[in-house]
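Structure, as structure tokens:
Missing here: one protein chain of the complex. Every other protein chain is in place.
Chain naming follows the written order as A and B, and within any one chain the residues start at number 1.
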């Protein structure tokens, strides 16, 4: 009877083998390749890369395969691998005005330099199950020709900033902290907040962003611009002294235009929230931008009315690897603590009648 | 940064960077956990004026995240070149921003400006690595506090001014933590240790 609560090495090994077998499923069906996942589940790969904080499509696809499609487990696998990687240095800031755009929309201006580019999107698809996907087949290629050379495309919010209607975001030159190497202290800097949100759980940020729309810290957002595409990563190695390109990564960037602040009518300015994610990850970038703006409450002297505006609450709970771990640890044995509670509650109940009779 | 001509100064560091660093760390941890008790710290060779124990502490704890303040005696091309190469620690002229400081006995009468932490973050303070000729040649003092069962007699050869400086920079939990190194041994003196001189409390 005592053995039942004991695991032992054999039980663990067996559990791993059972899991491997469940992941593989029916062996008469062809095994899923990592390259297939990478090519055909790109949005899952993007989410795992973003929240796993590592841009590597192949490893993200491998993690999804290994995790049997559990994206949080895949994110965790990628994070644990990322921890062990050596740091060669930091890249130059990405210049997203030089993106090779695949999609670019603004909800604030009907037309603007660079134009509106719908690109691949679920928007305007009717959410009807496409039964033709049950059968394998080829799909017609889109009837468009892409520009050979990427043209620089100015950001929508820069037009507003140029007109003085919005504060320009400036690099203050301060060293950028790294929340994966230094513990967060509160109040956190915006750089630290954005890092935490970029790694944060999409569902959590979506829900918090949504809560601000429903009045828990309302800030009147407009989707100023969402752009998706490839951007070059540059780095300046110390021994060279000049920047060299390392390659392209796909990113999604969202800038929200939010209600104005200012001490007087002349000084009134729009405010902004910022979201950035690896790969094609529109929902994540929008949720992040909403929450980023909400967390600027203190900066703008706004009253904190909702959870999305509470920095410590948001940043300490947005990480799904941390959250999933701590919730799942409840599965571990707690019989020592529980025994301590049992002893206590029995003692309290034994003594209670005596004290009532006094 | 390594200067272009510094490579001829370079000497080997730990024989086994992983395991020697671990052994040196455990000695340092033990030294601080049981203040006053000498521990072997002999995995490194001497480096110029740096004793094996002093250099071992450097190799075990310093890297690009730890700005180091160097006493003039240790500010030599040899020591700079090897610390830059093996540890990569920035060497700083301002005491305030140093996380570690390498001192000799000539520096002990002035511990001003080394960061002794804040009430909220007392851990964000400078650790002093103090090289002495010997760890036993001084008058015995009685140490008490965490890590000491009752009282421990320790006879580090230190000037009275050191104890005055230490007291001046102490307001627990704020304070300075010290390692005393000589030859291949180290003694730890954390801020939590209460040192009694004769019967009167000095620090």
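We adopt the following convention: a contact is a pair of C-beta atoms (placed from the backbone, for glycine too) under 8 Å apart; a residue touches a chain by one contact, two chains touch by 3 or more.
We adopt the following convention: contacts and distances are computed from a predicted model.
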Omitted chain (choose from "Glycine dehydrogenase subunit 1", "Alpha-D-ribose 1-methylphosphonate 5-phosphate C-P lyase", "ABC transporter permease" or "Urease accessory protein UreD") - UniProt protein name: "Alpha-D-ribose 1-methylphosphonate 5-phosphate C-P lyase"
Hidden partner chain, touching residue among A:145, A:170, A:264 or A:328: A:328
From A:88, A:186 or A:242, residue that would touch the chain that is not displayed: A:186
Of A:35, A:169 or A:341, the residue in touch with the unshown chain: A:341
Residue numbers in chain B that touch the chain omitted from display: 17-19, 21-23, 25-26, 28-30, 32-34, 60-61, 63-66, 99, 118-123, 125, 127, 145-149, 172-173, 175, 177, 190-192
Interface residues of chain A (partner: the chain not displayed): 1-2, 5-9, 11-13, 16-17, 66, 76-77, 79-84, 86, 180-187, 312, 316, 321-322, 324-329, 332-337, 339-344, 347-348, 351-352, 355
